[in-house]
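The complex appears here without one of its protein chains, the remainder shown in place.
First chain written, first letter: the chains are A and B, and each begins at residue 1.
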Amino acid sequence: MGNILTILVALIFVAAIFTPFLYGVWRQKTGLYLSFIPLLIFICLLVEALHLAPHEGFILDTPIVFLPGMNLAFRIDGLTLIFGLLISGIGFLILLYSAKYMAKYERQGHFYTYLMFFMGSMIGMVFSDNLIIMFMFWEITSVASFFLIGFDHHREKSRQAALQALLITGFGGLSLLFAVILIGNICGSYNVSDLLRQHIHVGNHPHYYLILTLIILAAITKSAQFPFHFWLPGAMEAPTPVSAYLHSATMVNAGVFLLMRLYPVMGGTVFWKYSLMITGCITMFLGAFFALGQRDLKRILAFTTISALGTMVLLVGIDTTDSLKAALVFFIVHGLYKGGLFMVAGIVEKTTGTRDIYALHGLFRSLPITAIVTLLALVSMAGLPPMLGFIGKELIYEAKMQLPDVSWLILPLSVGANIMLVAVAINIYYQLFTKKKDREDIVLHYKEREIPFTMLLGPVVLAISGVLLGLYPQMLNALVSNALYFMGNIVYDTKLSLWHGYNDVLRVSIFTVLSGILIFILRKPVTKLIVKMIVWFDIYHLPTLFTNSINNYLKGAARSTNRIQHGYHRYYLLTFFLVVMALVALQLFRMKNMEITDTAPGPVKLHVLMLLIVSSLAVVYTVFTKSRLAAIIALGVSGYGIAMLYLYYGAVDLAITQFLAETVLMVIFVLVIYYLPEFAILSNKKTRLRDGIISLGIGVFVTLVVLEARFLQLNEPISGFFAENAYTMAHGGNIVNVILVDFRALDTMGEIAVLTLAATGVYSLFRFQIKTIKKLKRRGSQELTEPDSNN
Amino acid sequence: MEHLIAIFIGLLYACGVYLVLRRSIVKVILGIFLLSNATNLIIFMAGGIKRGGVAIIEEGAEVADPSLISDPLPQALILTAIVISLGMSAYILALKYRYFDVTGTHDLDQLKNTDQR
Partner (left out) sequence: MNNVILEKTTRLFLKVMAIISLYLLFRGHNSPGGGFIGGIVLATGFIFYGIVFGSNEIKKIIRFNSRTWMGIGLSLVILAAVIPLFFGEEPLTGIWYEGLWPLLGTVHLGTPLIFDTGIYVGVAGLILSVIITIMEVLEWNT
């Protein structure tokens, strides 16, 4: 079984790469065929889930090696199975759905590539046992989501939203990498299974707060928590299948998953508790609050998603067994109803052409199936029986009530949020499906019969599973217990049931529903108030603020780049020389005990002195002469002087080469010289003076460095080796030549290659010119010869 | 003696740097030649120079006394460097000629933008 799973996950990536080609063959059926892969994965995982022993998790090792010593290994336990089942299951439905939904889009092949990459990396992220590999998959999901959100890349808004999402989640990814490396360093292993087996907890480590901050940053950016929540509504620019997939059960839940996965290693401290609770609370309340004021169906759903994510983070933060259980169940609940609702939003948009809920009404008659499915999903969202949502909400209330020290704050907030969610749910249904007498009927682009069954299948299946799990919640018991065992190391027998008995929790629930209905009845003043508040909030409009700060940053970068990269060749060199000079000066200053005076200077030979003087004069003349030819000849003189110097110190080969090279160079230069412009004084006097001073300074420093370097005593000069072995090993008497052709032959080989390149370069620079010259000549000679032949 | 050569190298560098900082491209090329020569000399000096002592093993002898000959390794390196700089100089000259041909200017300040004709 395990092997099949591995192969299937690999197959996703393979399919992702080949999708553009497959699309060429399968066209509109691509999504349909591709959906078999997640379906098979779902079945595999279901089988695993049914066979999973209560307190057992295991590792599927694979031969795929990402990094040395880090195999791609899959970890199968309750937590990963819950996430994996939802990801693959909803993935299957989404692929079916997008086969039709995307039918009119361009570049569908690319769309499926991104979607498959996203799906594969999401599954990989959830199951990978190694934290580093998990991070890699985490980043792939960010990148894939960037392409998916910006799929309509011809729209400015879409591109902006995609960039925003990428920047924010990418920032989170960086902090995750940092945190993961720190954890690995502290614990000595990057493997989750090792961490769990050894019961390592980093709570007492001095770096704990740093790591925790980084992890929380990663989680709240990915899971769109306040104050990073704004990328999620922006991401609604994506095609609806993308929103339905990324923003219901997968991408945004990655942060929650991360918190749950690392809970045994990091969790349970006061800092963990309060930071997560505060973030979660704010997000939960704000999300629900903003959802009430929206008109766009997808945006409403986005804000309710934010609220739901806040709830999950809050539950993880409350940090009791019950709250963790509630978080897990709520994750399932949310994935089921939100995925369905997004798909419904897509159907409504396709059939009516708008997503504005206030522009629609009375769709029940024309879209009965959709309406019923929506009703079920909304009931789950509002937390009413008999849906699984009811169980989830009951558990949440129960968990929150257990915490006497903070429940006075959390409970009102979450009840408030839930009241608003109930109102939102009723409002959506009321606006979309009930008929208003005073308005005309909505004209549909399609009838429901014409909606292909693959599009309806998604919401229907999700709604039905919501009902089924609500009626028979004990199906989840084993999985949740197992997940709890690996999260809290608690042996806990989960018993989920629809009916808890008449207690405080139920009373709060009833109160919630009733208040929700009340708000719905008062919806007009309430929405007006909320819209007013949203306008007021817009002064601190986070997306704009974010975009502006990014833009300003880019402007600043461009400005500084223009200043540094000014394009003036000599100022680059000047900077370079000055910096080198400063560094050399610093080093010379640090080596205060220079030993120049210690060694007696060698005897000054008169003929060498003459040589140096002549060469120096030639060099100075090169600089100041106005004649090009004179400059070159003076340069040659100095070169010959250097050759003589080599000869004087016994480097015969060197001297010969220098002589010859200097000669050849002068010949080439003289050939070209009269085709080059005359020397002109382009700089003014001030610049020349400045350059003169700088170059003199550099000369002085170079002199000092040479003097210093000359007395460098390397421990054992390697030259002795050459002197001793040149004849015995390489059968050559000329040591320099032996080094060139034998000991260091590889260098020489490289050099010959470089020379070949240089010659080829010269040729290719002139190739066209030579060709035109030849052509002209041929024409010219023809003109010349033709009259001759006539004669 | 070595001090004098060190000063000579310094002079070569000063002149080379001055030429490289000019705006006229011909002068820049001359500067590059000077700098490459000077750098070769530095390498030569850094090896520790000795009067005489050609780095050749006598006929019939098996080994040479490292203390008597001048260091062969920097010599081999410089030999390579000289030939390479010969090839490079030829290339720079050709490039310069072509550049002047196409743009008609020899002022480097005119060459600020990459997309310039």
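What we mean here is this: a residue touches a chain if its C-beta (ideal position, glycine included) is under 8 Å from a C-beta of that chain, and two chains touch if they have at least 3 such contacts.
Given the structure is predicted, the values throughout are model-derived calculations rather than measurements.
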I'm checking contacts with the chain that's been left out. Which of A:Leu444, A:Ile550, A:Ile633 or A:Leu755 qualifies? A:Leu755
Could you tell which one of A:Ile668, A:Leu682 or A:Leu704 touches the chain left off the display? A:Ile668
Considering the complete complex, of A:Val143, A:Ile534 or A:Leu660, the missing chain is touched by A:Leu660
Contact with the hidden chain only, please: which subunit A residues? 652-653, 656-657, 660-661, 663-664, 667-668, 671-672, 675, 729-734, 736-738, 740-742, 745-746, 748-749, 752-753, 755-756, 758-760, 762-763, 766, 769-770, 773
Chain not shown, touching residues in subunit B: 54, 56-57, 59, 79, 83, 86-87, 90, 93-94, 97
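Definition applied: only the chains that are shown with their structure count from here on.
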Need the CA-centroid distance for the pair subunit A / subunit B, whole Å please. 46
For the subunit B and subunit A complex, residues of the former touching the latter: 1-24, 26-28, 30, 33-34, 37-38, 40-42, 44-59, 61-66, 69-73, 75-76, 78-80, 82-91, 93-98, 100-101, 106-109, 111-113
Which stretch or stretches of subunit A touch subunit B in the complex? 566-570, 573-574, 577, 596, 601-605, 608-609, 612, 615-616, 619-620, 622-623, 628, 631-632, 635, 638-639, 642, 645-646, 648-654, 657-658, 661, 664-665, 668-669, 672, 675-677, 679-680, 682-683, 691-692, 694-696, 698-703, 705-707, 709-710, 712, 717-720, 722-728, 733-736, 739-740, 744, 747-748, 751, 754-755, 758-759, 761-762, 765-766, 769
